[in-house]
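Some notes on the structure that comes next.
All protein chains but one are shown in place.
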Amino acid sequence: MNKIAAILMIGIISYGVYAAFSSTQPGSKPFKRKAQNDVSRAYLAKTVNGKKHSSIMRGMKGLENSSSNIVTAVVLDYRGFDTLGEVTVLFAAIAGIGLLLGGQKKRVITPAGPIISSLAPWIALFILITSAYVFLHGHLTPGGGFPGGAMIAAGFLLMVLGFRTKPSGVFRMLESFAGLSFVLVGLLGFLKKGSFLQNFMGTGEMGSLFGSLFITVLYAIIGIKVAAELSSGFGSFVKEDLEEEHE
Amino acid sequence: MTSNMLPFIVIAPVLLGLLMLSMPKRLNWWIFFLLNIVLAGVIFTLKSKGAMSFTFQWTLFGTGKVVQKLGVTPLGWFFLAISSAATLLFSMFSLDFNDKKHSTAIAPLWLMLVGATNGIFLSQDWISFFISWELMSWTSLFIIGHGKTSSFKAGIYYYALSFFGTMAMMAGIWLLFHRTGSWEISSGVLKTAQDLSSHRGFALTVLSLFTVAFLAKSALFPFHMWPQMAHAEAPDDFSAYLSGIMIKYGVYGLLLFIVPVFALTPRGTIKSISGVPWPMYILAVMSALTSVIGTVMAIFTNDMKKLMAWSTVANVGYIGVGLATGTSLGYAAAMFHTVNHMMFKGGIFASLAAVKYRTGEREMHRLGGLAYVMPITFFTFLLGIIAAAGIPPLSGFNSKWMIFQALFEKKMVFVATALFFASTGAFLYLFRGLHTIFLGQLSPRFRNVKEAPPLMSLSMIVLMILMLAAGIFPGLVTGRFNDILVAAGLNPIKTTLYSMTGSTTSINSTLVASVFALAVGVVFFLFVIGGRKRRVKMMDNYTCGEDPLDWNVGPDRYHYGYDFYQPIKGLFSWMPLGVVEKGYNALGRFMERLGNLVTSISADGTRLGWSFVLGVILIIVIGVVK
Partner (left out) sequence: MKYSIFLIVAPMAMAFLVPFLGHVMPALSKGLSFLTALAGTVLSVFLLITYKTPFTVIMGGWIPPFGINLHVDMLSLLFATVVYGAVTLGIAFQLSSVVVKKPYFYMLILLLLTSLNGMILTGDLFNLFVFMEIAGISSWALIASGNKTAGVRGALQYMVVASLASVAYLAAIAIIYSSTGTLNMAQISGGLREMNSAMAALAVLLILASLFTEMEIFPFNSWVGSAYRGAPSSISGLLSSAVALAGAYAMLRISYIVFGAGMGNIIRFGSFNITSILFWMGVVTVVTGEASAFTQKDAKRMLAWSSVGQMGMILMAIAIASEKSIYGAVFALITHSISKLLLFMIVGRLVSATGTSDWTRWKGIGRKNSILGIFFIIGALGVTGIPLFAGFWGKFTIIGSAFKSTGSSYLGVYIILAATVMEAVYFLRLAHALFEEPERKPGKVNTGIVFWTCTTLLALAVVIIGVFPAPLDRKIKKIPSELRGDNTSGYISTVYKAMGR
């Protein structure tokens, strides 16, 4: 019954989309629009504040935004408020898990075999280094805080499965303070420059590691937050007294 | 006395009623009684001050500038006076009725209702009218329900119909406001009368909307089904108020808005049937139909309160016919019958309440012979039904006579015939009530029943006096009508203290009453000077010397009261009675099915997907089709 509903729905929307795209009436359509309102062009050319550049090259200084990763520039600088919202979405989801599963009996995991328990710390170390790399280089290469944080959480999960560590309350603390730091950064921007989440740390050299401090700081905060959230999420599922099982 | 008295008589009862919610019941009934004395006093002195008005202005973005106006018009004052007098009598009655055993908690609500009633009769603008109307509706709902599930079912039926009418009135009020730019009732009347010539459709829409509201409230066809439930289930002392006063709100509305519109329209603007504009003719037919239905249903009821409720329906039918004729005679007759009905129905319900108070019984066939133990109650009931049947020398005859005169004037044959049938049929059920409850054998259970308590008896005596007065001296009431008629755009009627003048002839009621009195006097004289009398036991009289115990029938069961008119029921089986009720029930069931269908979508999670698809399809369809 539901399959029919789904097929019907797809059919209707497909027909609608087809009719819309093939309509020959005047007016702008996706990918065929007037350039004057174009926001994305300004993001690409970094001309939001009006200054024009002939080209954007590595090593340039004095740009309004010094991140060479365009996606990062949009996510954290131009539309940082949305990202704060996204962070909050994840936070709300984990909070929901904590609220609903908090009091439940947790699963007991069986002790891991020798391979995992001995390799886990090493692999986790590599994972930690890599993810730190990912979010420190968020403004240069694809990646950033979100994937980095998720990787850290994966590393942590590996450690837990390898019975090397147990979920602890320190993650809750990290979660809270990371979140507060984000808001604090935004407030600092508000106090110093007049607008919430405005870049008050200035822009440096395009392409250098610490060229856009603002973005790096924010990504670090996001990375820590995501990692802490996902890790404390695991804590809702897994039984705490692993020491008894281990050895 | 300044014009500030006007908001006082509207707002003071409401506020005091709210305060009374926190006070003990007994105190409440005393406050209720005392305030009614004050109100009646204030209202009767208002008359001497001439036309007074009190305005209160405010502006809201949504409504624009609103000038709320309370004013004393001849029509309004008339209704105000009769309702406050009647309420005073009923409050005196209630004071004794609500002792420890029978007391209900309705006094605060009733007082608020009194305030709302005063508001309705004093409002000169639609906003005040509407506010009072709605306040009246919901307070009366809670009074009728008075904490009993079965009573509430009756009450909610009444309220649903009434609220439906109220919503229609809201639509009508807005249409009038958009047309005239003012909230005043009088400008609405004028504009609608003009519109009957120029914007006929619009005027008829507005008139229909208001008529629906007033028909629903006054229980005219097709809204005639609710009194038999509501009046019967209401607290016994309140039934008198319901049947006497509340049913008249719709009549007031018709007299306030509908009738003047047609009176102001020049002759020939709108097609007429039998000399009456066709919308009014339809109203007359519906009213006549209401009377017939009411009468027939009353004949077959066993519950005494239900029976009297149907009688009320029939009587409102007469009033409706009267005002639908559109002549000054008809208008006057309608108002006269309003007053009379208030008195005689009030008296009837009061005596029924007294019977219930003393015996605890409501079913007629379980009672009998109470005339021996409750004479004042019996006399009230007797005079009440004589008045209701329209027999001289009591008041009912005068008003019914005037109604028929109005019908003759307009030569409305069909309506007159139906009304005649209803009017004579009334005697059947009225007498049945008298016989079954008060005449016949007194059951041994009730041998020790006492007469009604003093205040109840007093109010019943006053009602009897009033019924006789209006019957013998019609001019006492009809003399008030001429300023009302002139204000409504009609010609005054010829009337003196002793006589009424109709379209074909005039009748001197005092003379008629004197003849009756003479006849009664002669018979009584003969009785007194007659030969020796011997007191016989009641049962001996009835059974002609036989002893019913021989046939295993106790004196109780010998009293023939149950299903009194069963032999003639077959005569009326061809009538499609109950059609309207079946219609309402079907509507209710349809709504239930719709609701269940909608809520069932969420009962099973897989249907949620369908609902979304349905929604998208619905949006597309509406967007493209319209």
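For reference, chains read A and B in written order, and residue numbers begin at 1 within each chain.
As a convention for this text, a residue touches a chain if its C-beta (ideal position, glycine included) is under 8 Å from a C-beta of that chain, and two chains touch if they have at least 3 such contacts.
Remember, it's a predicted structure, so these values are computed and weren't measured experimentally.
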**Asked** Touching the left-out chain: which of A:V17, A:M57, A:L119 or A:L209?
**Response** A:V17
**Item:** Touching residue (missing chain; options B:V413, B:V523, B:L549 or B:I620)
**Value:** B:I620
**Request:** Mind listing the subunit A residues that contact the chain we can't see here?
**Result:** 16-17, 19-21, 23, 25-35, 37-40, 42-43, 48-49, 77-82, 84-86, 88-89, 91-93, 95-96, 98-100, 102-103, 169, 172-173, 175-180, 182-183, 186-187, 189-190, 193-199, 232
**Asked** If you put the missing chain back, which residues of subunit B would it touch?
**Response** 21, 58, 60-63, 130-131, 134-135, 138, 141-142, 145, 147-149, 152, 155-156, 159-160, 163-164, 167-168, 170-171, 174-175, 177-178, 591-592, 594-596, 598-599, 601-602, 605, 607-609, 611-612, 614-616, 618-620, 622-624, 626
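Everything that follows uses one rule, which is that only the chains that are shown with their structure count from here on.
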**Complete:** Per the touch rule above, subunit B residues touching subunit A in the complex are 606-607, 609-610, 612-613, 616-617, 620
**Fill in**
Given the complex, residues on subunit A that touch subunit B span 1-2, 5-6, 8-9, 12-13, 16
